[in-house]
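Here the complex is missing a single protein chain, while all its other protein chains stay put.
Per-chain residue numbering starts at 1, and chain names A, B and C are given in the order in which the chains are listed.
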Amino acid sequence: MSGLITTLIAVLVFPGLFFILTYGLFAQWVSRKAAARLQNRQGPLHTGWQGILQPLADFIKLVAKEDITPAAANKTVFNFTPLFIFALPLAATFLIPIQSITNLWSWTPVASFEGDLIMVLFLMSIVVLAIFLAGWSSGNLFGAVGATRVAFMMLAYEIPLSLVAIGPAILARSLSINSIVNWQAESVAAFLAAPNLWGLVTGMVLFIGFAIYVICLLAELEMRPFDMSEAETEIVHGWQVEYSGKKLALLNAGHDVKMVLAAALLTSLFLGGPAGPVLPPFIWFILKTTFCVLILSNLSVLFARFRIDQLVSGAWRYLVPLAVLQVMAVVALSGVI
Amino acid sequence: MAMERELLKNAFRKPATLIYPFEKVEPPEGLRGKHDYDGDKCIGCGLCARVCPSFAITLKGGPGPKCTGLLVDLGKCLFCQQCEEVCPKEALWLTTAYELAVLNKKDCILDFNRTPPPQPQAPPKKA
Amino acid sequence: MSDRQFVIPIGPQHPALKEPTSFYFTVDGETVVDVEPRIGYNHRGIEKAMESRNYIQNLYITERVCGICSNAHQTAYTGAVEEAGGIQIPERAKYIRVFFHELERIHSHLLWLGVAAHEIGFDTMFYYVWRDRELVMDLLEEISGNRVNYAIPTVGGVRRDLQKDKFPKWHKILDALAERTNYYIKVASTEQTILDRAIGVGYLSKEDMIRLSGVGPNARSSGVPCDTRKTAPYLLYDEIPFEHIHVDNGDVLGQVLVRVLETLESVKICKWVLDHIPDGEITTKFNPLSKIQEGEAAYIVEAQRGELIHYTISDGRNMPYRHKIRAPTLANIPSVVERLKGGYIADIPIVLAGIDPCFSCTDRMAFYDEGKDKSWAWDGEQLRRHGLEWYKK
Partner (left out) sequence: MSIEEQINVVKDLVNEFGEDSVYDTKNPRLYKAFATVKREKLRDAVKYLKESHGFVHIITITGVDMKDRYELVYHLRSGGFNLNLKVPVPKDDPKVPSITDILNGAILYEREVNDLLGVFPEGHPDPKRLVLDYDWPEEIHPLRKEWDVQTIREKVDGKKWGKDVE
């Protein structure tokens, strides 16, 4: 019986639904505030301390607003895709190790099985499919163009994303994120104890993987250099153009959760997830993911927007070969370590 | 990547944007804002009304001595300062007040009154 | 129209094109096949209105032809009326007119640089450029009392004087502007994401530009030397030392370079004026109700977007018999249509923004002002019928 209650709490409250949602809103605030400060302007201010409740206020406002389904839209698909776009990333976050309820100093994800890394990658690409259907079913010209662009983008970043994600799994010799995190914790501890050359080399190779992964995440989250799917100046709001009210609130919340998921994956695969010396695991998790959100936000402020053909050709000409080389280096290294 | 140094330098500087209602910009003294009127100097000649490009100024009570003041409709006014330049007696000029938002249309009509010239007292009645 | 092509209406209400015009693009997938411009949404009948107002009241109509080139229009209008009426203006007034003409060029070019960065999605540069533009806006507000419509030139001279004691402060502001503009030149030429979106985009050769009579920075970015301040100097431009900026790239990057380098030249001209301005009167009293002798004059000025002509015919009354304004953007429409063909949808905003369109300038010929609501209804109905046709295909 007690097992059921703890898992319920784990799923619904702590590292589960409630925590991820609030953390999603917090991440959106961090990203907006960082982007604002880098651009020498204020950013959200009046709601709560330094505008920290602004994302929540936006969410509530949108839920209260009128919810229009355009006449030309394909009703069922149009109404249900926002649910998928919100639920799928949320489901994926359950596989990320954050903090175990029972004991303060360990981290066990809500659900963990061999191969959950593949499950997370699969869920993230299904989200792209849902986004494509959302744009296409909205019956709006700009929505259609946005949807086709999302599909093109998936062609570009999906392969380097999955290739680089496999890197740490090879080193840890397991496909479960939890064991990857454990392996990182041990190997970092071992490395600190006896720094050897191979440790440094694996660090370098993993860093390259980290960089490629960040670029692919920027494309997956449709953030600035690759946000041609909702390019405000070309196709109004891209695939979200016809959404309003509750559906748009769900879409925005979905995007926040996807950002949390992306940052969480980044930390678990490359930065050692919730492992850390003094503080309890979920504090470390929050620090590291906020650091990743800051990186994403800084990069998104730094560049102009690419065209869709530049992304696809650039990805195939540079990202994919770089990712393949990185994985080969990892395989070679795994023989040694 | 070219702007990275600039971004980080500005990240910790004070933001360039002001929080308007609480921090205000001090307007330069030459700013053309809301009108101001001196009832004694005005002689009701109506030159300002005639020269106004957007017919924003109307005289109250007719030109000349009968004039009892001015109606300046800020809704129509261009703030071009032509009335201030043409007024022979410097009775009408533009101040630097630039916050002119009003809730209903009637408030944006400024109603200036001319101090009536001392009425010629009725000759003291003989006792 | 083959079945794979569909028509994307951009404008008159579109976040990329904040100008009241509409372009119908026939696109095949992501490439633009054909472009049909439709202008006339912001038509205010300025020329008809000017025929029923006296010369001083017309000053304030020409000032409002366009928001960002108000001073250029006024300089041209007062030049034309003074030439037709044979009125001479004092020397100092010429210096002040040139000073404001160039300050407004700095303000307009920086504004364009920000908007162009926004069009290609580089909002950070948009924020920074517009923050630094505040320097010139505050300077303009301090002297003329207004950020945009300065109303400085008037028939017969200038309305406000430049106080000598403030010159050192203005010199410092101008130096800061030059230094910031140099920084943006460095960013615009080294930032890879800008170069990817600007090089080779919207290319037009020099011959096509001459054939289509393009003007201003749009033409000078394709190598056509057509800066009126150099070819047909007016006011003081024959005495002022500055370069004739034109590059041969022919694409959006060329337009960025021409405009940014021109901003530097304008700063140099402003500083030259501050150093050489003579003392003396600033206006010859022109009574608002007085008449202008019979005559005609075509006065050409180099506005920010190109060559601007004010042609006026006076017949002895105190109102112009006919006053023609042709704004630079109308001359640039044929060349922008050529630039758009063959490009991508993603490039439409930046190529359109390339000519720095100011359609409120272009649309001031026929009479249709309060009828806005009527044309509004037309838009909806015209687009609705267009939607139906498009679905039937």
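Everything that follows uses one rule, which is that a contact is a pair of C-beta atoms (placed from the backbone, for glycine too) under 8 Å apart; a residue touches a chain by one contact, two chains touch by 3 or more.
This is a predicted model, so every value here is computed, not measured.
A.B. asks: Could you tell me which displayed chains border the chain that was left out of the figure?
C.D. replies: Displayed chains contacted by the hidden chain, ordered by label: C.
A.B. asks: Touching the left-out chain: which of C:Ile96, C:Val115, C:Ile333 or C:Val351?
C.D. replies: C:Ile333
A.B. asks: When the complex is taken as a whole, what residues of subunit C touch the one chain not shown?
C.D. replies: Touch set of subunit C with respect to the missing chain: 39-40, 43, 45, 47-49, 52, 83, 210-214, 226, 228, 230-233, 296-298, 300, 307, 309, 311, 313, 322, 324, 326, 330-331, 333-334, 363, 365-368, 370-371, 374-375, 378, 382.
We adopt the following convention: only the chains that are shown with their structure count from here on.
A.B. asks: Could you grab the centroid distance between subunit B and subunit C? Build each centroid from C-alpha atoms only and quote it in angstrom.
C.D. replies: 30
A.B. asks: If you average the CA atoms of subunit A and of subunit C, how many Å lie between those two points?
C.D. replies: 45
A.B. asks: What are the residues of subunit C that contact at least two other chains?
C.D. replies: 124-125, 128, 131, 191
A.B. asks: Show the residues in subunit A shared as contacts by 2 or more other chains, in ascending order.
C.D. replies: 38-41, 301-302
A.B. asks: Give every residue of subunit B touching subunit A within the complex, in rising order.
C.D. replies: Residues 1, 3-4, 7-8, 10-13, 15-17, 19 of subunit B touch subunit A in their complex.
A.B. asks: With touch defined as at the start, can you tell me which subunit A residues reach subunit B in the complex?
C.D. replies: By the definition above, subunit A touches subunit B via 36-43, 45, 298, 301-302.
A.B. asks: In the complex of these two chains, what residues of subunit C are touching subunit B?
C.D. replies: Checking each residue of subunit C against subunit B gives 53, 56-57, 59-61, 124-125, 128, 131, 134, 138, 141-146, 149, 151, 159-160, 183, 186-187, 190-192, 288.
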